[in-house]
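One structure below.
Certain chains of the assembly are absent from this excerpt, and the rest are unmoved.
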Amino acid sequence: MCLAIPALLLELRAGDQALVDLGGIRKPISVALLPDAQVGDYVIVHVGHAIGRIDAEEAQRTLALFAEMARLEPQA
Amino acid sequence: MSVIKKDYSRPLDIRHGRVDMGHGAGGRAAAQLIEEVFLAAFDNEFLRQGDDGAVFTPPPLPPGARLVMATDGHVVSPLFFPGGDVGCLSVHGTLNDVAMSGATPLYLTASFVLEEGFALMDLKRIVDSMAAAARAAGVPIITGDTKVVERGKGDGVFISTTGLGVVAPGVAIAGRNARPGDVVLLSGSIGEHGVAVLSQRESLAFETAIVSDTAALHGLVAAMLAAAPGGVRVLRDPTRGGLATTLNELTRQSGVGMVLEEAAIPVLPEVDGACELLGLDPLYIANEGKLIAVCAPEAADSVLAAMQAHPLGRAAARIGEVCADPHHFVQMNTRFGGRRVVDWLSGEQLPRIC
Amino acid sequence: MKYIEEFRDGALARRIAARLAQEVRPGRRYSFMEFCGGHTHAISRYGIAELLPASVTMVHGPGCPVCVLPIGRIDLAIQLALERGAIVCSYGDTLRVPASGGLSMIKAKARGADIRMVYSAADALGVARQNPQREVVFFAIGFETTTPPTALVIRDAEREGLQNFSVLCCHVLTPSAITHILESPEVRRYGTVPIDGFIGPAHVSIVIGSEPYEHFAQEYQKPVVIAGFEPLDVMQAVLMLVSQVNEGRAEVENEFTRAVSPEGNLKAQALVSEVFELRRSFEWRGLGEVPYSALQIRPAYARFDAEQRFALDYRPVADNKACECGAILRGVKKPTDCKIFGTVCTPENPVGSCMVSSEGACAAHYSYGRFRDIPVVAA
């Protein structure tokens, strides 16, 4: 439920607005719910609002966990 | 005392004028609109006949040659979008339907339904775009019709075009011809037209460098047919409903199934991005300059090579295979490693929150 | 696309699958409920079921805001548009949910109702500004993820002094729904719905944080793993659940640490509690009346509450008799248990709400998974 997607915050604008980029698509969104959003953040966009952000380190950690899995030899 | 000038009439004020009901009433205003906008742009010997139909001598038809007619209404909103407008679209949309029979298109006709109040400037821009598209395709618009409806009973302009083409002897292309074992080819990346149009919708407004892929495909088709005579069994342009719906049409028509490889289907990152953002699936997004070809397995490589050698098929790819399936399912091996059904579009594809 | 594609890697998926196959105990069956439609959708769309060991069963939960909308609520929206002349704005997926009398919002639109799809709650506010002479109602649905934007527009409408805008609030709460399922006789008494653990919500948790789940884990001794909606997230969450079960643990674990913190989005939470308060009871499709499971607009914002503004009278309406949505939303049945699945009820002509959103269990199975269903009968 609740389609939401991480997008790169490109630009902060007046009135709690911001511009995000997703694969080359740019869309104005609201950051009223994430007042400390910064340019360069990957914010999580839901119905035109940033509701959260991606913690890059944690994302790395999760991916590392997967990669670790990949190093284990699968049993055929 | 004033004198009566023969056939005098004030030229249309294209810059400031708007379509009014008089332009559709069949009188002098209608005649003037036709002359100064349509005839001026499309100019050819057939239209200059000035009759209600256009008479022409068809090319000599060798035994076994057939004709094909296709018609399409064009109602896109907004009328202008990145990469095109309803004008060129109305030429490409119908030419492509003619070309999907493996035909060489010969002639087009055009029927306009204009909304009262539509700016003549916009109309001219659209008509000029149609004329340019028709000229580029080498297919004249030989007759037409214009109606005007009251404000609030139309949407700027609707254009219905009809095309006539000739199918060479020996060419037998139809949606019912796919057979298990056949190869499914796609001429390029999907979803650009639909995303370009969506990007202009006021309620969704997003910025993108994506432009509509609108293009006339008969040149590409000719190259493909030449590359492997008899090898192409089915052609179809995946317009409304997108690749997914079009393939379902074909499996139903041919009574077969298909298995696609998701990883093989080209999608531009911007199209992917727009789809993620709006909760849409690129497989269901409209294209206006792409085609699907189902080929005999032995012809697939040469057809694919011919496609890739053509400017409109550079990103062409082999995306799947036809199989036997009493359900006529289109299935897809996902990039992720699973398998799923790729169903018909149901209803409209609406942006979703979940 | 960063933070998306990495989590859809098929090669990694096969590794996790292999690891899972090692991890499951022979002879033991595992049954997990994915609460969210987002997980249901991912499982179907990416074909995750095929990658899971045969002993792992995924049970679909009620976490699709469209699926749990009761008929009576849609009826209210249609009534506002058709009988009261209001412009009703709503998110796209809501438009096709079946209502009374064979209608849906999209069919009501074809009958002249002024119903507009919006992408964002803020767009509904824009419609109100552009149509000062019309009543504009935002039909607000969704779980905790979607509630803060609604709170925001109500606050903005109040600040602007907009006179023609109101919200028909149908926002519901995740924890109450989970509790309701855990308290259901099928789970507690009969054990007909064996639930060994939950995949916890992704985006809801961004807003509310991971703390609210501690309660279930402790009270009901069920492991909960909060997971993202990408397919690798789901696979990893299943692996983490299997481990907890094997180890006899019942903890809240967070696979989705890249987005979910223990405390969630405090700003959003504050705004929501400024504008909304708990509703004493709310009808869910499938679950019936669930106490304190939804929100209503606080008295301070009463003039933006469409229910009060139009003195609306809620009338519950029974679902179609053949429809098993209720049982499916409670995890008791599967889509193919419904007699009319795929015949009378299809995404084209949905009879129940689970056939509407692509996150609905029935729609997800119909659209992505039904090639697995045998036997075949020629129509």
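We just call them A, B and C in the order they show up, numbering each chain from 1.
The rule we apply is simple: a residue touches a chain if its C-beta (ideal position, glycine included) is under 8 Å from a C-beta of that chain, and two chains touch if they have at least 3 such contacts.
Just so it is clear, the structure is predicted and the values come from calculations on it, not from any experiment.
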Assembly formula (labels as shown, counts from the whole structure file) = A x2, B x2, C x2
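By definition in this document, only the chains that are shown with their structure count from here on.
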Taking each chain's centre as the mean position of its Cα atoms, how many Å separate chain A from chain B?
-> 37
Where chain B and chain C are represented by their mean Cα positions, the distance between them in whole Å = 38
Set of chain C residues in contact with two or more other chains | 1, 4, 9, 11, 14, 37-38, 64-65, 91, 119, 123, 142, 146, 359
The positions of chain B in contact with two or more other chains are 269, 272-273, 276, 279, 352-354
In the complex, chain A residues that touch chain C = 1-6, 8, 22-23, 30, 32-35, 42, 44, 46-49, 51-56, 58-59, 61-63, 65-67, 69-70, 72, 74-75
Chain B-facing residues of chain C, complex = 1, 4, 8-11, 13-14, 37-38, 44-51, 64-66, 91-93, 95-96, 106, 116-119, 123, 142, 146, 231, 346-348, 357-359, 366-371, 376, 378
Residues on chain B engaged by chain C in the complex (per definition of touch) = 203-204, 269, 272-273, 276, 278-279, 326-327, 329, 331, 334-341, 343, 346-347, 350-354
